[in-house]
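Here the complex is missing one protein chain, while the rest keep their positions.
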Amino acid sequence: MEFMILEQKRADCYKLLAALFYPPEKQTLMDEDVCGSLFQILDDVSPEASAYASGMRNAIDRTDAKELSIAHAKLFVGPFELQAPPYGSVYLEENKMLMGDSTIDVMKMYQRAGLGLSEENKDAPDHIAIELEFMHYLVSKEVQSMQDGDMNEALEYLKMQHVFFDKYLSPWVEAFCSKIIEASEVEFFRLLATCLSIFINRTPVPGTIPDRAGAST
Amino acid sequence: MFNPYSIKTDPSRCLRHRYNKSTCSRCLNACDQSAIKIDHGLSVDERSCTGCMLCAAVCPTEAITVERYNLNRTLGELLIADKPVLACSLKDGLMAHSSGPCLGFLSPEHLVSIPVLIDKTLQLNLSECSDCENTHISEFLKESIAEMEIEGVVLVDSVNELDYHDIQTGRRDFFRMLRREPFQAAHEFTSSLTGGGTRKSYSEKSLPMKRRLLNAAYRAGSVTSKKKLQKLYSHIAFHKDCNGCSACTAMCPTGALSKPNGKLYFNTFSCVGCELCEEFCPKQSIYIIPIKEHQTHALEVCVGDKNDQCER
Amino acid sequence: MKIKRRDFLKVSAAAGAVATLGIPKLNAFAEGEMKKDLGTAKGEWMPTTCQGCTTWCPAEVFVQDGRAVKVKGNRHSKQNDGFLCPKGPISLQQLYDPDRVKVPMKRTNRKKGRGIDPKFVPISWDEALDTIAEKMMKLRKAGEPEKFMVMRGRYTYMRDTIYAALPKVFGSPNGISHSASCAEAEKFGSYFTHGYWSYRDYDLDNTKYVLIWGADPLSSNRMIPATIKRFGDVLDRATVAVVDPKLNTSASKAQEWLPVIPGTDGALASAIAHEILVSGLWSREFVGDFKKGKNLFKKGKTVDESAFEEKHTNGLVKWWNIELKDKDASWAEKITGIDDKQIKRIAKGMGKAAPNVCVWMGPGAAMHVRGAYSAMAVEALAGLMGSIDHKGGSMGTSTIPVNKIPEYGKYQDELAKKHSKMQKIDQRGYLELPALKKGKSGGGVVTNNVASAMLAKDPYDIKVAIGYMNNFVFSNTGAQIWEKALEKLPFFAHVTTHASEMTQYADIVIPSTITMFEKLGYVKAKANGYATCTLVQPVVKPLWDVRADETEVVWDLALKLKEKGFANLDDYLRKEYKDPETGMEPTNGLEFAEYNLKIQTAPLWDGKKDVGGDKINGWQAFLARGMWNSSKYKHKARWGKFKTKTHKFEFYSETLKEALEKHAKKHHTDVDGVMKVTNYTARGELCFVPHYEPPFRHGDEKNYPFVFIDYKSRLNREGRSANAPWYQEFKHVDIGDVGWDDVLKINPSDAKKLGIKDGDMVKLTSVTGTYKLKAKLWEGVRPGCVTKCYGQGHWAYGNVAAKDYKKAIARGVNNNEIMPFDIERLSGSTVRNGGFTGIRVEKA
Partner (left out) sequence: MKKQYAMVIDLQKCVGCGACAIACKSENNTQMRQDGQSFNWADFQHEVKGKFPDMTHTSRPVLCNHCSNAPCVEACPVTPKAMFKTDDGITMHNDERCIGCRQCQKACPYSQETVEIGQWSVISFNKAAKDTHAFYRDPSELIMAGTASGAEMARRTHSIPPYRTKYSHPEFEDVRRSGIVEKCIFCDHRVKKGELPFCVEACPSGARVFGDTQDSSSEAAKLLKKHKAEVLKAKAGTNPNVYYIRSFKVKT
């Protein structure tokens, strides 16, 4: 049963990482101990990354809420030139344009998975938080399908993860994280970037369908 | 420790929501903590709720359920054990083959059906309950068992009395297990249970999980167990004032009453005895009545034209 | 965006076991379809034209995800002010009709007839076109290309290639239009009084009196939305009087209703003219006056012609002396059933309001066996009022400066040249069929005579025919004759959207686009003082490989003919229809359609010449706007230059006299001889003035004591909407009608005598046969008459229109089967009105 637990944890990693790229609300992050949870689950999923999560937990404690918000805005929101644009198309498109073809492809992936962006969302569909959340959704659905005994469906969700992760997420995360590490003076975001980068780098989507993976060990 | 099993409410199933004059207060009466409010819509105060889940156990229509809990999986886990033990997951280190929320969630339907479906005696590990704030649930379980004369469930208050044997399942075993027949059978019985969460509208009819469980047990059970299970079913009677307006079919949360071709149909298997139709009937012409032992045939679908009262 | 809920921050896998997940907690996403903001989802309003009737309203279609979802009038249009009547929205169910033909088909049952299953099977486009071309080529090989015929019903002005060039280049004179089914007798009335062979326009914004004659302009006729928009205000400002034997919507709102006995409109018009004249209420400005100023028009008294000095008119006194002098209101009361006081009231009211009077002539006053003169009589009232082209009166129309299609003469070979000049199949111009369109003997089409001529093989037989956008088996009176004619037609190809009645006789069925939504073309329309050129455009992509009848099908057929050795048509299309902007030759049917449209409409958008009206800058702008408005029609534009022989408004029609005499001469007879064979009673000078002709009736009064009144539904998209459920559902907006049914309306007093109750089934017998219908007791019909709306009675067309398509059982009865075949011969017009159908009603 470890596989399913691991997968469920992997799903959670995506969710928490996504949450950490939203405008930071220090108190909430502290109350819910998001970094603590991330640290715990990363321990199993991607031990190399977990140390940084632990560091984030301390860093957030030390950083002023306002400082966090300003750093977040400088990096990802504007109004001035973004230190680290959080949009896939900026890294994937040749001319660094926003809302490029890749954005549309990403949107189509969402639709194919039966998802639409919620009304409140005003961000481009290839925002890092949204893409991470999408991965969370796909992994969760994979686990859910396994729980329901529907292996074919689980396989489908795995396949989608492969496509999305390989084509639209992993190719730009490293460049994006480097920008954050270079640009931000706030330790929390540097740690977050390092953590994300390692997580993406070291935690690929499981290569084959679970039961065959099980048979090979 | 994080408790993943919280209470989930679904106003679309709550009798008070469906009918503003309903007097249903089953959950209110079940809650020690007065954590449930129904005056301005069904809500649960999470601060005072202790998660005993008795409200979920008494709610006839699944307006209150245990979030994140999948009965299907529990059944699967119990099936592969020779002497299955079920416990809550709120205390660390409880010996069990399957663990879930506080066992207060086990309604009479659960208690009567699970042993039939797994075809074994089920042990409930209550060894830590005496120290728990939800200690009152064991009383509730005892009462249910006594009332229903249930034989397949044993309440185990002390670890020493527990007949527990660990099963080692790795990843490989798990998937192999998934393909094993008993699991498939249980899975088949309850595969529809997972659909419960996506309900969108009040008009959608849905049968509570525990009722589906009961029906599955009824179909699988022996003659003797059928008789026992039968007590949980209801029958219906119409007064002659019924004008066939069929408003009751809309009010019924489970689809037990329906009028597909101009005739009124009643399906005992779908009736959870919530009595909302009785309360609501504009003509006050419906009566929900307990099934009597000799009425075995009535457990099958009661078709309108068998009873001229239904035909309007 | 923020974290909406805290449980997004919770982990599910913290417990040592796999926790059961519900729906994964989502923040930026919503599961299921994307939730959009409140309001209409994304879409675009795209311009086209409603072809539900001949108002031809510029329209717009709202398109979402490539689907047409709602319609309204074109915002730029001054003709319909951006509104459509109910025919507009019904079009959506025409477009998305489940019963549309989606592929070419051929019949596999050689036997043809009503109720005989053609056993259609799908075939390829290639086979369909190949078969048609093969049949056509046989005719050329046999040296008889004239035996090929193209029939058209409704059309766009892209029609001329299929309807003129195709038969003419091929070698046949037989391009047969449906025009005479509509209103040629009406046009006759305006042409032979003031030289105007077209529908009139009316200045409702400034009128003070509207006399509507045999029409319900709120429901049908030719400026529906414009009339609807103004009618409420007109009622405040003006008197509206409606002449119609049954209550119509206009009458139900008007101050005056004149339920005239069918066919006696001429008598009513003569009496109104008489009363106007004796009361001295004619327009001095237009008509002139007695030299001495004193009104010498006295009942029964002949007037000396020289005593009256006319201005813009001709022959007023002659008309008085020949027709009017004895025909006062009390004379007319006996004939028309209209109270003499009401007649006088109308005459006085009109006279007082003159010249701001609209004399609105509709088919009910003209489409009689002897309707030509009643049409003239009605139009003459406008002359008396001086309201022709006057503010508040009736108007002509501004011209729409479009180009004709390129000349095709040089692509005609010898055979084509010779045979395309032969007598047309409709026998127009025969002694008994003068069809005097624009004064020319045989100048107009006699649509409804085609079937009889085909059966008689006179002047010859037709062997191969193509029909498009028509359903003559349903839409012509005496429809049974068309059934017979088509049964005997050796080869018929129908280009159609639906398996209509006519399609049941087809050997090849070609699936066509729905004009309003799927086709490129243009039409010329007018209303409200503006002429408009409006485009029909493919606003949605057709769901199947259906092709535009007037363009793509011709192109494809030309290619096939070329393959079989006859390249002339293909040469013509390729060489002559070059893109006027780039000079490129068309290489396929769609390009041909586009270049063709560009060639014809170029003056409106190419900016080479100031054509007045809207300024449109280029082709793309024209497509985007969808239409062009002329400048407003100028009042009195034609005064002094009417296109009559005298250039005046002719009460004594020198123009008609010349036309009749020429026709008589052609056939070596005199005008009286022509009158005799055309069923008219007039002889001598009476033939040249507007006058009353007693109604001609099929079925004598003894055996057929009732008179049948036909009228049009406001929901009829020219007989194309009966398969739309919305048509059936809202049938009750045709006043007195009921939804999902076809009722015969009978006055309760008559019904009582016959023992008929509301909703009873009745037997209805005319000279054509006996029919069963549901009766509706209705105070809105004159006793002695029964009436029924045209539109129902389809025995084919689709599952909604017909009660049972497979068994050819109709929903209701087609009026055109009840009414016998007849023709107003002077104009060539199909007869539908004037009490020509005697009826017997019995309880079934």
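All chains are identified by letter, namely A, B and C, in their written order; residue positions are counted from 1 within each chain.
Just so it is clear, a contact is a pair of C-beta atoms (placed from the backbone, for glycine too) under 8 Å apart; a residue touches a chain by one contact, two chains touch by 3 or more.
This structure is a prediction, so every number in the text was calculated from the model and none was measured.
*Asks:* Could you tell me which of the visible chains the hidden chain touches?
*Replies:* B, C
*Asks:* For the full complex, which residue in C:G189, C:G613 or C:G780 touches the chain that was left out?
*Replies:* That would be C:G780, which touches the missing chain.
*Asks:* With respect to the chain omitted from the figure, which of C:P24, C:P47 or C:P86 is a touching residue?
*Replies:* C:P86
*Asks:* Please pick, from C:K4, C:R67 or C:K562, the residue that touches the omitted chain in the full complex.
*Replies:* C:R67
*Asks:* Among C:S252, C:Q423 or C:N679, which residue is in touch with the absent chain?
*Replies:* The missing chain is touched by C:S252.
*Asks:* Hey, which chain C residues sit against the chain that's not shown?
*Replies:* With respect to the unshown chain, the touching residues of chain C are 35-41, 43, 62, 64-65, 67-73, 80, 83-86, 88-90, 92-93, 95-103, 105, 120-122, 218-219, 224-225, 228-229, 231-233, 235-236, 240, 247, 249, 252-255, 257, 259, 499, 509, 543-544, 714-715, 725-726, 729-730, 732-733, 735-736, 738-741, 747-749, 778-783, 798-799, 805.
*Asks:* Provide the residue numbers of chain B that touch the chain removed from this figure.
*Replies:* Listed in rising order, the touching residues are 12, 16-21, 41, 200-204, 245-247, 249-251, 258-260, 280, 282.
Criterion: only the chains that are shown with their structure count from here on.
*Asks:* Could you tell me the distance, in whole angstrom, between the mean C-alpha positions of chain A and chain B?
*Replies:* Their C-alpha centroids are separated by 39 Å.
*Asks:* Can you work out the whole-Å distance between the CA centroids of chain A and chain C?
*Replies:* Using C-alpha averages as centres, the distance is 66 Å.
*Asks:* Give me the residue numbers in chain C that touch at least two other chains, ranges are fine.
*Replies:* 10-12, 14, 17-21
*Asks:* Going by the touch rule set out above, which residues of chain B reach two or more other chains?
*Replies:* Within chain B, residues 70, 73 contact more than one other chain.
*Asks:* Quick one: which bits of chain C touch chain A in the complex? Just the residue numbers, please.
*Replies:* Residues of chain C touching chain A: 1-4, 6, 8-14, 17-21, 24-37.
*Asks:* Please name which positions on chain A make contact with chain C in the complex.
*Replies:* Within the complex, chain A contacts chain C at residues 1, 4-5, 8-9, 11-12, 15-16, 18-19, 22-23, 25, 28-29, 32, 34, 37, 40-41, 110-111, 114-123, 127, 129-130, 133-134, 136-137, 140-141, 143-144, 147.
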